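Got a structure for you, questions after.
Note that this complex is displayed minus one protein chain, with the remaining chains in position.
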Amino acid sequence: MMAVNFEHFSYAYPNSGVVLDDITLDIPVGSFTVITGPSGAGKTSLALAITGVVPHYFGGRQGGAVQIGGITSAQSSMGELAEQVGTVLADYESQLVALTVAEEVAFGLETSGFNRSQIAERVSQALMLVGLAGLEEREVAGLSGGQKQRLAIAAVLVTAPDILVLDEPASALDPEGAAGIYELLHTLNCQGKTVVVVEHQLARVLPYASQVVVLQAGSLQFAGDLRQTLAFMWQQPELRLGVPPMWAIKLTLEEQTGLSLGDWKTEEQAATELNKLTRTCAEGVAKSA
Amino acid sequence: MPKLAPLTKLILTAAVSVWALLIPTLTGQMALAAGQLLLLAFYRPTGKHWQAVSGLALFAALLAAIQYVFGSGLEFSLMSGLKMFVMSLVFVFMLATTRLQDLTAALVSQCRIPYEYAFMFTSALRFVPDFLEESQAVREAQACRGYVFRGNPLKRLMDYVAIVEPLVLRAVSRSETMAMSLELRGFGRKGRRQFTADVALSSPDYVAMIFMLVLTIGLAIV
Partner (left out) sequence: MPETLLNIQKLVFAYKNAGQTLAEVDFAVNTGEFVALVGRNGSGKTTLTRLAMALIKPASGTIYFQGKNTATMTPADMACGIGYVFQNPDRQIFRDTVAKEVAYGPQQLGFAPEAVNETVAWALSMTGLTELAGSFPRLLSRGQKQKVAIASAIAMQPKMLILDEPTSGQDPWDAQNLMELLTNLNQQGITIILVTHDMEIIAKYATRVAVLDRGHKVFDGTPSELFAGSHDIAAWGLLPPTAVALGQQLAGVNAQNETELVQQIMSIIKGRTGDYA
């Protein structure tokens, strides 16, 4: 089952050259898909094509097709797509429009036909989920960056979309804040949401990513699981820098030893395996001595 | 004090303006001003609101003084100053005691103002603090590049481009993002809008409205 399906999709903004060129890509239901690549690669445009902003909001020229949950994007409106896709834009602060936290979350439900107590219940559930319970009456302007990011997530979650699309959700946060946001996204992913994020610091998503998509200058360079994609990036001189340090260590060791090491998702896994490796070696030294 | 619905306060705002026009005597106007101040005091406003009140008072006094200086009679000058004070004071009362979101809900669901207009009003207010913050940030960035606000007015105006231009461009990109996000959140969707704010009228509201009606008719007849 595919949540999103790009079929030879190409796109150009009005008065600009082609930013996405012949993209064919499947995003399975329930996956945690990460879109990465150097700046100007078309990452944001690809993410916006899932939400329908591309092409509905910007206009421009499109070739091929995008299917979202079986609906063809070009033949439906942004509002219809929004029922399936929740979007958190890179400039999430501008996305927040209400005065208080509770109203911000309730905003998307006001025309949904729910009554006041149903809305209130859903709002408090969404806030609970993102860890903002109890802040209902706080003013949006007074929240920290991480709290605003969580609020933007709660505001799209409340309409219960199947797919979440986030453009660089952690870029303005400190390491603890960034880790917190990704843990939240992981939890949502485990609850069955398909998560798509644009992220160039792959170290942040190592434990969670099920699919990594590499774009470069508008073309799809590679899409695969973590191991396949990072191995591919490692082979490309101009993409190598995007490989997170832990995997740079792993891939260098594999090159130099000829061994095949595990798919390290966390530092603990890496340490365990490296300890095993060095200990057996040390034992080997002791025995032969 | 009983909690009044936003609609009642909106009607009160209109009623006070009518009364201010109808009351012919200085004592009557003063009573109206005193009544409003008393009402405001009952709702325990913050220092900020008292500041606004004193600002209005000062402005009214100035208005009266100017009229007097330019040859109007003393009573006429005092009268116009007071009228202005009375009519603007009621807005302070309304804004001090009503949440903006309740006001929007009342305007849309009870006064039948199109939601888009009411939304424009509240979202504009929502962006005031952000805009001030942004303008501070731009000012600081340019100060670090040697921007100083001095010289003759013309030079100052020319220099001000360094502040205004980044601000305007930021505001434009911001409203672009907001428009995009509104569409993404189904803003244009048809259907009855259920406000989360409770703005329904209750008995104190009806009592207040009857009182206002009687007073207005009374003043009109006298």
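We just call them A and B in the order they show up, numbering each chain from 1.
By our rule, a residue touches a chain if its C-beta (ideal position, glycine included) is under 8 Å from a C-beta of that chain, and two chains touch if they have at least 3 such contacts.
None of these values were measured; they are calculated from a predicted model.
Peer 1: Could you tell me which shown chains are touched by the chain that is not displayed?
Peer 2: Output: missing chain touches A, B.
Peer 1: Out of B:Glu116, B:Glu140 or B:Asp198, which residue would touch the omitted chain in the full complex?
Peer 2: Reading the full complex, the residue touching the unseen chain is B:Glu140.
Peer 1: Return the single residue from A:Met2, A:Ala141, A:Ala231 or A:Ile249 that touches the missing chain.
Peer 2: Touching the chain that is not displayed is residue A:Ile249.
Peer 1: For the full complex, which residue in A:Arg138, A:His186, A:His200 or A:Lys265 touches the chain that was left out?
Peer 2: A:His200
Peer 1: Can you work out which residue in A:Gly177, A:Pro207 or A:Gly224 touches the chain that's missing from view?
Peer 2: The single option touching the absent chain is A:Gly177.
Peer 1: Which parts of subunit B are in contact with the chain that was left out?
Peer 2: 134, 137-138, 140-148, 161-162, 165-166, 169-170, 173
Peer 1: Mind listing the subunit A residues that contact the chain we can't see here?
Peer 2: The list for subunit A reads 37-40, 144-146, 168, 171-177, 200-201, 203, 241-242, 244-246, 248-249, 252-253, 256-257, 267, 270-271, 274-275, 277-279, 281-282, 284-285, 288-289.
Going forward, only the chains that are shown with their structure count from here on.
Peer 1: What is the distance, in whole Å, between the centres of subunit A and subunit B, each centre taken as the mean of its C-alpha atoms?
Peer 2: About 43 Å, centre to centre.
Peer 1: For subunit B, which residues are in contact with subunit A within the complex?
Peer 2: Residue positions touching the partner: 99-101, 122-123, 125-126, 129-130, 173-175, 177-186, 188-196, 198.
Peer 1: Where on subunit A is subunit B touching in the complex?
Peer 2: Listed in rising order, the residues are 51-53, 56-57, 78-79, 82-83, 87, 89, 91, 93-95, 97-100, 102-103, 106-116, 119-120, 123, 140-141, 155-156, 159.
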